[in-house]
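There's a structure below that I have some questions on.
Here the complex is missing one protein chain, while the rest keep their positions.
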C-alpha cells in the first residue's frame, strides 16, 4: 500500500523589483524570491481536497504586497518577514522556508557623481538569504552564489596519489579559477546581516588572493578558517567550489614555448570541491 | 577554533559517447557522468597535503578507461561499476557516489528501416542513475529528468483557502504542464533496471494522462501510487514537479471570448510541488 | 550631424499555446512569435513623437486575438496572416516581418492508442516560418532549428592543406554530429508548406544518414542538392551546421586501444559551416 512521505510545495522565481523613491535619490532592489511550505497536506495528495492548500499564486501576491508594506533593508530581514508570515495564517503549515536572491546594480557615474536613478548591472554574483521558520524557531542562512574569482599564480597541485589511470602532471604554478557558492549560519542573532556579509565577502576574497594554495580543498579551508576567525557571529560556513580548469596549451608543435601564459578555459568536465568549516 | 566538517569532492559533467560497433549495426550511448568521493580528507584541507587526494582528472580518465572495458547496458550497472571501483583503490575513501545521465538518440528511418549508424536526437528527457557505495552497502537510485508533459483538460484547482491576498480564480478545467524530475529506489536487488524504468515511465505517463487531477499534488500522489502498485521492485518514488503555468489570455477587451483555447505559456514564477510516495 | 539610418522594431518571444477542442480530440500548438516592423519612424527617434509607433504591446495582443479568430494550420499561414495584418493598419509601416517557431508535442500513448488530450514533449527541434510583407510582395521562408543528428561512421576528413599550425590527424572514419539550422525559400506559391516541410526534413535526414561524407561542406551540399531535386517547389536552401566535435579519447596511457569507440563530446570550440544551395 502507498502512503505519502516527505512533501512540500511553494512558488519559485517570484521576480520583484522595488524602487524606493527617496528625495532626490532612488534606491533599487532587484530580488528573486522562492517560498516553500511544509505541513500536513495528506488530504490534498490522497483525496484531492484542497481546503488546506494555499495557492502558490497567493504566495506570489503576498511577496508583492509585503514588499509594498515593509522597508527592505537586509535581504535576510525580508526573507524572515515572509517566512514568519505563512505559518500563523495557515494552521496546517509547520515549516516555511523562504529564499531571497539579490542581483546588484551600480549607479551610473555621470560627471563624477553617482546618478540618482540610473543604474548599470553589476556582476552575476548573487547575494542569498534563506530563512526557515518552524514554530518559534527561526533559522537564518546567508550566502553568495556565483562569486567568480581567478588567480594567475600562487596555486599548485602536487604530491597526489598515482595509479594506472593517472595522466595529470604535477604543477607548482597553475591558474586557479572558481565560481564560489558559499553559505554561512550564525551563532548569534541580533546582528547586522548586511555588515557581516560585506566583511565575510572581503575576507574570502583576500584569502583567496593571498593564500599559497596547494589545492582547492586547501583554499576552501583557509577561507573558512579566516571567516570564522574574523566574523565571531558566524558559526559555520560551507563552500561549493567548481574547479574551472584552465589548461595550458601545448605550443611545442609550433616551435613555441608556453611559460604559463596561454590557456584554454574549459566548462566541462569540472572538479567540484565541497567542504564545511565549523567552530 | 575552526575544524573541518562534512566534505567531499569529485568530477562533474564527464561527457562520454560510446559507440559499440556490432555487425551491421552501431549502438550509441550518450552519457554524462559525475563522481563524488567522501572520506578522511582532513590533511588535504588543513595542511595542503595531497597524499590521499585522488585527482579529479584521474576520475575522468577512469570513466573513459572503464567504459572501454565494460559493456554498458543499464546505466545503473555502469554507475555501480564506477562507484564500487573507487573505495577499494583509495583507502581513505569511505563513500563514493556516481551519477550517470543518458541522453536519448533515435535511429533515423531510411526507406522504412531504422538506420544502422545514423541518429536523430530525442527529447531533452534524461535517464538518470545514482549509485552510492559505502563499504559493502551499495544503494541504487534511478530516475528521469525533464520528462515534459502537458494535458489540455482533465485538470482543475478548486476549494482552496482564500485570504486577503487571494486573486486566483477557481477553475475546473485548466492546462496542466510540468517537467517531471522523478527518482525511485528499490526494495529488491537482482532486477532489470532497464525494464523497470520503461514500465515506470509508461505508468507515470498513462496516469498523468488519465487521472482526473484536482491539483499537482493529487497527480503526483496518483502517479506514485500507480507505480508502486505495478512495480513491486520499487519501494519509494519522489516527484519534483514545477507547475508550468499556462495562463488564459483575456480577449474580452477585443470583443472575443476565450473558451480555454488561447494561453500564454510562462516560465517564471512557477509553482514547485514535491512529494515522496512510499510503500 | 547625426541622421537616422536603417531601423525597425517589434515584439519578440510572444508565447502562444493554442488548444483546438475538436470532438473527442484536442489539437495543441505551441508557438513563439516575433514581429518586426519597418517604415518611416524618424519623428519617433529624433523628436520622441510616438504618433506612428504602434506599441509592441499591441502587437502582442494582436497575436493572441488573431490566434483566436484564425484556424492555425501551417505555421507559414499564421505568419502570413500576421505579417499582412500590420501594414494596411499602420500607414508608415512599409515592411512587416513575422517569425513563428513551433515546438512539437507528441500524444501520450495509453493502452496502445494516442491520448486525445495528453502530450509528452518532443525533441528541441523547432519548425520555423518567416513571412515578410512589403506592399503586395509577400515572401515566405521556412526552416528548422536544432535538428540534431549524429552518425557514427560514414564520415571522414582527409586531404586538407597543412601548415606550421596543423596538428589535426586525417581520418577516414569519424563521428559526425551537428545541430542543423536550415532555411528554404520557394519558387512557387500556392503550395502546401506542411507537406513540403515533411518531405524536405525526410530527405535531409536520409541524405545525412546515407551520404559518404568527406566533410561537413560535402554533406551540406549533398543535402541541398537532394532537397532541390526532390522538392521542385523549393528554389534555394541554406544550411548553418555547427560541427559538434566528438574527440577520440587517447586510452594508450592505460594500455587500452580505442577502435573508434570511446569519445568525448565537446561544446566549444566548434566548427561552423554555412552554405546555400540554389537552382
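Some observations on this one:
The first chain written gets the first letter, and so on, giving A, B and C; residue counts start at 1 in each chain.
We adopt the following convention: a residue touches a chain if its C-beta (ideal position, glycine included) is under 8 Å from a C-beta of that chain, and two chains touch if they have at least 3 such contacts.
Quick caveat: nothing in here was measured; it's all calculated off a predicted structure.
The chain that is not drawn here is touched, among residues B:6, B:27, B:212 or B:267, by B:267.
Residue-wise, the contact with the chain that is not shown comes from A:20, picked out of A:20, A:167 or A:192.
Within the whole complex, the absent chain has one touching residue among C:18, C:36, C:121 or C:201, and that is C:36.
Checked against the full complex, the candidates C:187, C:232, C:253 or C:271 give a single residue touching the omitted chain, namely C:271. Interface residues of chain C with the unshown chain, by the touch rule above, are 1-15, 34, 36, 41, 44-58, 60-62, 65, 89-90, 157-161, 163, 165-168, 213-218, 220-221, 224-225, 228-229, 236, 238, 242-243, 268-279. For chain B, the residues in touch with the chain missing from this view are 164-165, 167, 253-255, 267-268. Contacts to the hidden chain, counted on chain A, fall at residues 15-21, 26, 28, 30, 61, 64-65, 67-69, 105, 108-111, 115, 117-125, 147-154, 175, 205-206, 208-210, 246, 249, 251, 253-254, 256, 258-266.
Criterion: only the chains that are shown with their structure count from here on.
Overlaying chain B on chain C by C-alpha atoms takes a rotation of 180 degrees, rounded in steps of 5. Comparing the residue numbers each copy contributes, chain A and chain C share more than half of them at their mutual interface. Ranked by separation of Cα centres from chain C, the top chain is A. Between chain A and chain B, the centres computed from C-alpha atoms are 24 Å apart. Per-chain Cα centroids separate chain B from chain C by 29 Å. The distance from the centre of chain A to the centre of chain C, each centre being the mean of the chain's C-alpha atoms, comes to 37 Å. Taken residue by residue, chain C touches two or more other chains at 253-254, whereas all remaining positions touch fewer.
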